[in-house]
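For this depiction, one protein chain was excluded, whereas all remaining protein chains were kept in their positions.
Think of it as A and B in the order they're written, each chain with its own count starting at 1.
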Amino acid sequence: MKSNINYRINKSLFIKGFIIFLAFLITLPLVSIIYYVAKEGFATINWNFFISVPKPVGEVGGGIANALVGSLILVVVASIIAIPVGIMCGIYLSENGENKLSYYTRLAVDILQGVPSIVVGIVIYFWVVKPTGSFSGLSGSIALSIMMLPIVIRSTEETLKLIPSTLKEAGLALGLPYYKVMIKVILPVGMSGILSGVMLSIARVAGETAPLLFTAFGNPYLNTNIAKPMQSLPLLIFNYATSPYDEWHNLAWGASLILLICILLLNLFTKLLTRRWKVQF
Amino acid sequence: MRQKDPGLQVKYEMLFSRTLVITALLILILVIGLFLTLLLESLPSIQHLGFGFLFGKTWDPVSNVYGAYPFLVGTLLTSFLALIISIPFSMAIAIFLGEYQPTGALSAFLKNIIELIAAVPSVIYGFWGLIVLVPLVRSLESKIGVVPYGIGIFTASIILAIMIIPYAASLGREMISMVPAQLKEGAYSLGATRYEVIKAVIIPYTKSGLFAGILLSLGRALGETMAVTMVIGNSSIIPTNIFAPGNTMASVIANEFTEADRSLYLSALIELGMLLFLVTVVINVIGKRIIKGFNT
Partner (left out) sequence: MESPILNSQNFNAYFGNNHVVKNVSMEIPRNNVVAVMGPSGCGKTTFLRCINRMHELIAGATTSGIIELNEENVYDMHAIYVRQKIGMVFQRPNPFPNLSIYDNTIAGYKLNGIKLSKSEKDGIVESSLKKAALWKEVKDSLHKKGTFLSGGQQQRLCIARAIAMQPEILLLDEPTSALDPISTASIEELLHELKKNFTLVIVTHNMQQAARVSDKTAFFYMGELVEYDDTKQMFTNPTDTRTQNYITGRFS
């Protein structure tokens, strides 16, 4: 009897140890990725790296200015499209618990969240690239904005649902019209949650490659015209990482480092902002 | 008394409410539009190739022959292999964070690691896989005596497994932390050990939620493109074993879409995209339903 209990206790402890070991093994690949990106990346970047465009094969040096500028433009334009639409739709869903439209829109958001990004790229190719006759930054931004929408909508909806309805009533009882109550009372109170959703969606699409393959397409030259093909950091990494040239690999490592830093900063920033802007009820 | 013109405010109010409805409609139309576009553009392929498309064993654009079977096999093989590799880890993380250590420095550390794993862009996973993982797999392959490509289904699966762990882990953690304390205490009061409580109470109670998490991570794996494209070897021949190079539905689209010079070729690729879309829609809707059911 006694030994049976000991056996069970030891088994429990052993399994706990095993589970902890398995759980923390996940650190291994992450450390390896960060190590390689940092090692190779820092070896590549210098001032020139930020201000020049890639050189043709065989020449050393060159930089990723085209991708930096392109990524920035793509993400900014995508945000301009996705943030207002996403927040408005989130407001609608938070205000309309159960009606037909809100039911189907919620389903649509669920679906959108799971759509493979390459599929979005295909569709935007037919919606924008083909009719305009050219790959373009704008089409890339539209594809990215579709990837952002479900995140922004969901975080807005979830945040606003948590705000007590007494606050809305307080505003209405003061004689404020509904739209002002929503915009000036409810949105500011939910700002931290909405903002964190927005930032996460930006961090997410900043690293997206697949939806850009058939839309923004990439561009070896510096381009700020959203009607023309545009380079982005992930596209550049994909193209150069899969090339057989060492110099291009180096550029890809440098670009990976910059991209990783940007995304980590965005994530960190989100956490800090959320904490600072949190409104106490 | 300074008052705004109520008439104007009522007008704005209408405008605002209407805009809200319109944006909600817009999302709905967007999703319907995504599907219809895929359907419309894959019609030539559907008409020409019919069901044979799914079972055709050869994909040879040069001779205008399009069979999707190699990619179906490639997709299912990589995704399920990734799922099998990832489950022990994601479940271990879920149990650690949900049951052993829901709070504290160690769990905060692990949570951050998980968030980082989810935040790394897939193209960086692909690059890392190409440079770091491929040589490792290659030496493993020569040890066990298969053709040492390095790239292939197996390598893609490992990378996919790493990438999908956060989804199943964080959903699983949520489910496990929702197990009512009195259920666990009931078992403890009968003299059960921690492991027995996990096995007899927690896992049965959260079964459907854990399953939903795994299902959703499968959805991710099926649609993941870049990392897979970079290491799978892009071969349109049906893989004969898990170390062989192959192609998934997503990776063949990524590789060949802009090169597709014939309309049937393009249409066949889009039909792959539509299949991918439908499969992930079904998986996501079922997964979310299960989670909603669990929460209420």
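Convention: contacts are C-beta pairs under 8 Å (C-beta built on N, C-alpha and C of every residue); 3 or more make two chains touch, one makes a residue touch a chain.
Model, not experiment: these values are computed from the prediction.
The omitted chain makes contact with just one of the residues A:189, A:213 or A:236: A:189. Among the residues A:170, A:227 or A:261, only A:170 touches the chain that is left out of the figure. Summarising the interface, subunit A meets the missing chain with residues 164, 166-167, 169-177, 180-181, 184-185, 188-189, 191, 279-281. Although one chain is not drawn, its touching partners on subunit B can still be listed: residues 1-4, 6-7, 9-10.
Assume only the chains that are shown with their structure count from here on.
Averaged C-alpha coordinates give centres for subunit A and subunit B that are 16 Å from one another.
On the side of subunit B, the complex with subunit A involves touching residues 9-10, 12-13, 15-17, 19-21, 23-28, 30-34, 37-38, 41, 88-89, 92-93, 95-97, 100, 110, 113-117, 119-128, 130-132, 162, 165, 193-196, 216, 219, 222-226, 230, 250, 253-254, 257-258, 269-270, 273, 276-277, 280-281, 283-285, 288. Per the touch definition, subunit A reaches subunit B in the complex via residues 8-9, 11-12, 15-16, 18-27, 29-30, 32-33, 36-37, 85, 88-89, 91-93, 95-96, 101-102, 104-105, 107-120, 122-123, 125-127, 146, 149, 153, 177-180, 182, 203, 206-210, 213-214, 217, 234, 237-238, 241-242, 249, 252-253, 256, 259-260, 263-264, 267.
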